[in-house]
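For this depiction, one protein chain was excluded, whereas all remaining protein chains were kept in their positions.
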Amino acid sequence: MTIQEIRTYLLQYFDPVELEGSGEVTIAGPAKIEEAIKGEVSFIANEKYIRHLSTTQASLVIVHQSVDVSGYITARSFIKVSDPYSAFVFLLQKFATPRTVARPGIASSAVIGESVSIGEGVSIGEFAVIGDGCSIGSGTVIGAHTTLLNNVSIGEGSLLFPRVTCYDGTLIGKRVVIHSGSVIGADGFGFAPQRDGSYVKIPQMGIVEIGDDVEIGANSTIDRATMGSTVIRRGAKIDNLVQIAHNCRIGEDTVIAAQAGISGSVIIGKQCMIGGQAGFAGHLELADRTSVAAKAGISKSFTEPGQAIRGVPAQPMRDQFRQEALVRGLGSMKEKLDHLEAELKALKSRE
Amino acid sequence: MTIQEIRTYLLQYFDPVELEGSGEVTIAGPAKIEEAIKGEVSFIANEKYIRHLSTTQASLVIVHQSVDVSGYITARSFIKVSDPYSAFVFLLQKFATPRTVARPGIASSAVIGESVSIGEGVSIGEFAVIGDGCSIGSGTVIGAHTTLLNNVSIGEGSLLFPRVTCYDGTLIGKRVVIHSGSVIGADGFGFAPQRDGSYVKIPQMGIVEIGDDVEIGANSTIDRATMGSTVIRRGAKIDNLVQIAHNCRIGEDTVIAAQAGISGSVIIGKQCMIGGQAGFAGHLELADRTSVAAKAGISKSFTEPGQAIRGVPAQPMRDQFRQEALVRGLGSMKEKLDHLEAELKALKSRE
Partner (left out) sequence: MTIQEIRTYLLQYFDPVELEGSGEVTIAGPAKIEEAIKGEVSFIANEKYIRHLSTTQASLVIVHQSVDVSGYITARSFIKVSDPYSAFVFLLQKFATPRTVARPGIASSAVIGESVSIGEGVSIGEFAVIGDGCSIGSGTVIGAHTTLLNNVSIGEGSLLFPRVTCYDGTLIGKRVVIHSGSVIGADGFGFAPQRDGSYVKIPQMGIVEIGDDVEIGANSTIDRATMGSTVIRRGAKIDNLVQIAHNCRIGEDTVIAAQAGISGSVIIGKQCMIGGQAGFAGHLELADRTSVAAKAGISKSFTEPGQAIRGVPAQPMRDQFRQEALVRGLGSMKEKLDHLEAELKALKSRE
């Protein structure tokens, strides 16, 4: 792919795409700015890395349109766009070698139930088990050992890596990616306490609904609703080992980092960012664009959009930082207190 | 099912079961009080929801025997019991459509080892692997891809969802439910440090024993004992992504929420409640009916039964709440201190 061809490719995402330097050089692939060699493309999205421009071996660097590259142009070319990071990501997608998760077609070892609808160009891997009444949209890939219990529906162009389990009734949208080991639709954790201290299981009769363009990491668990649906809305991204309990609703384009845990019936708005190992008490609401720090413990609703919260129990970032600073200052507070006590004593003794 | 039949069904669990209103109406299924439509049954367990009685469309509402329903009885019927929540749960169980985890019988693709004992009415799913010397009790269902290594024993009426792994020697009781992805009996995390900084693996020679009526969520891990047994006693309920290390003992009817982690050799009493993401240091004891808040870090034993503990490190709820209040009040403490300092200075300057 020549630099000129890269410029043409990026024009589908950005306008303008300015080229400075030669467009003839062939680019073999992408690399980090410090590691790039001749024939590779890299990028600089942050001003503090601009110093690398004088040392990088990259033949092409993607930069922000505002960067003056005139001093660096002898040995390499530049493409200038409004968002060099995303431009580089689109290039990564272009250069990525396609991965084979399952061979084309339906493996002869896969077990397909009754009344299953399978779209065009679907691949189903070895030993996959597709339950009765399932529906799999065109172009979707199901990895080896993935099990769909009965009446699971998956939209077009989705990718389930090997060894995903979808319990009965799970609804999955288009272009959804689910990584290995995740369990979608297991029973919510609901038990009714009895007088003798034992528990009676509350039947978990609902399902899980996953919108389009959702990605779910490895070994995460999303429980079915007790009644109704646990909902992961379009575009949400969920990392590894995340727990999402029954009846939660996760908003569009919300991002949840690894090992976070969302208790039952929590409603999280859209475009939120949930840090790793954060934990939510049940039945809370989080407004749109809320940002939750890693390890936070959220014990009440935050209904004002756009807040950043932090701490255990979580409070607005500013209050939490002030509190943390006060705790760090406790030593000098104690010294001052002891000093005042001594002074007061001296004062009294002089009377 | 008519209301009269529902009353008869509930009489096996409660006495008395009082009916007010018509017993003739046929009930199609259960629903939440706000969402119920004509022909459905709902419940009210909490006084603050009694206001819904004037608006709900439900044809039958289960309420506590003390509730006076005389004002609401025109359009619907009531069943009055001592525990309306549990009564509703029993109705949910009655109305739940049975799920098919594996087809009846033993799938032809399943691999059954030597000297395996299989009870009557056992179902074993596709590609399940049953090791040598295993024993599976009557009526037990083993999902697809579930693997039992050698000499695993499972009692009657248990349900292992697809893709559970039980390591060799695991003993599982009756009516146990284990969800997809859980790993029972993997090696405890034991390594002996050597002088050069490396580690030698300590062979994990014990097993895991799981009592009757235990439920284990998805993707949880319960490690085998180094020697002897890791024990989960009758009726314990364990949520998703929970870690239980080697040689732990979890008491009867104890409930452990998602992502909690129990270190090696911890002994937890019966009827305890462990919150999500709580973590235990090793070799501790927790008395019966201890309640541990979410995210707590337990670093010592709590041997008095019935305590509620919270915080990192965990302490009795009351002490922890007092401490948290003091921390929240640090700002005003600091102000007061600064004020006293100024006053004292003024006082001294006047002398």
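Should a chain be cited, it is by its letter among A and B, assigned in written order, with residues numbered from 1 in that chain.
Quick note on the criterion: a contact is a pair of C-beta atoms (placed from the backbone, for glycine too) under 8 Å apart; a residue touches a chain by one contact, two chains touch by 3 or more.
What you are looking at is a predicted structure, and each value in this text was computed from that prediction instead of being measured.
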| query | Hey, which of A:V41, A:I210 or A:L241 is the one touching the hidden chain? | reply | A:L241
| field | Touch criterion as defined above, residue of B:G23, B:G39, B:G297 or B:G331 at the omitted chain | value | B:G297
| Touching residue (missing chain; options A:I130, A:A257 or A:V292) | A:A257
| field | Hidden-chain contact residue, picked from the options A:A144, A:V231 or A:A281 | value | A:A144
| message | For chain A, which positions touch the chain that isn't shown here? | response | 30-32, 35, 85-86, 89-90, 92-93, 95-97, 99-101, 109, 125-127, 143-145, 161-163, 177, 179-181, 213, 215, 217-219, 235, 237, 239-241, 252-253, 255, 257-259, 270-271, 276-277, 294-295, 312, 324, 327-328, 330-331, 333-334, 337, 340-341, 344, 347-348, 351
| request: Could you please point out the chain B residues that touch the chain left off the display? | output: 111, 127, 129, 131-132, 145, 147, 149-150, 163, 165, 167-168, 181, 183, 186-187, 189, 191-192, 194-195, 197-203, 205, 219-221, 223, 227, 241, 243, 245, 259, 261, 263, 277, 279, 281, 297, 312-313, 322-323, 326-327, 329-330, 333, 336-337, 340, 343-344, 347, 350
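Definition applied: only the chains that are shown with their structure count from here on.
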| field | Copy-to-copy rotation for chain A and chain B - C-alpha atoms, rounded to a multiple of 5° | value | 120
